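Moving on, here comes subunit A:
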Amino acid sequence: MLTLRLYMLQRITALLMAPLVLGHIGVMIYAVQGGLSAAEILGRTQGSVFWFSFYGLFVLAVSVHAAIGLRTILHEVTGLSGRLLMFFTWGTALGLSVLGMRAILAVTFLTRGVS
Partner candidate 1 sequence: MTTLLESCERHDTDILILGSGGAGLFAALHAQQTAPAGTKISLAVKGLIGKSGCTRMVQGGYNVALGGGDTVERHFMDTVIGGKWLPDQDMAWRLCEQAVVRIRELENEVGCFFDRNMDGSLHQKAFAGQTADRTVHKGDLTGIEIISRLMEQVLSQPIEKLQEHRAIAFVPTKDKSALAGVLFIDMRSGGFRFVRAKTVLMATGGGPTMYKYHTPSGDKTMDGLSMALRLGLEVRDMEMVQFHPTGLLAGEHTRMTGTVLEEGLRGAGGHLLNGGDRRFMYDYDSSGERATRDVVSRAIYAEMRKSNASPNGGVFISMAHLGPDHVRTQFKGMVKRCADSGFDLAAGKVEVVPTAHYFMGGVIVDTDTRAGIEGLYVAGEDAGGAHGSNRLGGNGVANSTVYGGIAGDVMGRDIHKFTQLRDPDNEVLEQEMAAALLPFSCPSVPLQPIRQTLQNIMWDHVGVMRTQAGMEAGLEKLDELSAEVMASGVSQDSRAFNLTWHDWLNLRSLCDISHVIAKAGIARENSRGAHFREDFPEAGDLHDSYFTVAKQAEDGALTISRRDVAFTIVSPGETILPEDAPATLVASPPPQMTEANASQ
Partner candidate 2 sequence: MNEPVKTRRVSIWRGEGETGQFETYDVPAYDNQTVLDVVSHIQHYIDPSLSYRFACRVGMCGSCAMMVNGEPRWTCRTHVNKVAGQDVLEIAPLRNLPVIKDLATNMDPFFDKWVKAEAVHHSSASRDEEMMVVLPDDAERKKADAGIECINCAVCYAACDTVAGNADYLGPAALQRAWTLYNDARDAGKQTILEAVSGAGGCHNCHAQGGCSHYCPNELNPMQAIAGLKQATTRAMLKGKL
């Protein structure tokens, strides 16, 4: 059940994510090729405003995007609509962004426990 607005939101977030995800895959290939350990990865990302915004943007976009996508599928498969569908959509979006933000904070700003 997509209106023009939800449709645009899904497409815009998709367009935003495309370079971010491709970039991320690139970094990963580079990182894995270099045989980086977790510590090394984190060493490069921690404290970096760039990486925080890079992943922060991704998390926000993907939360909205996936929520809308799942909403469509849920509606088409179960017929769920109205209020419940709305709660599901924005609940999913919120859940994903919270989880995502926690992860980003972990790899960027927050200091790790003693190792």
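Throughout what follows, contacts are C-beta pairs under 8 Å (C-beta built on N, C-alpha and C of every residue); 3 or more make two chains touch, one makes a residue touch a chain; residues count from 1.
Criterion applied: all candidates are chains of the complex that A comes from, given by their letters.
Since we're looking at a predicted model, the values are computed, not measured.
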Checklist line | Which of 1 or 2 touches subunit A - same complex, any copy | finding: 2
Notebook entry, point to check: Which positions of subunit A touch candidate 2 when the two form their complex?
Noted result: 1-4, 6-8, 72, 75-77, 79
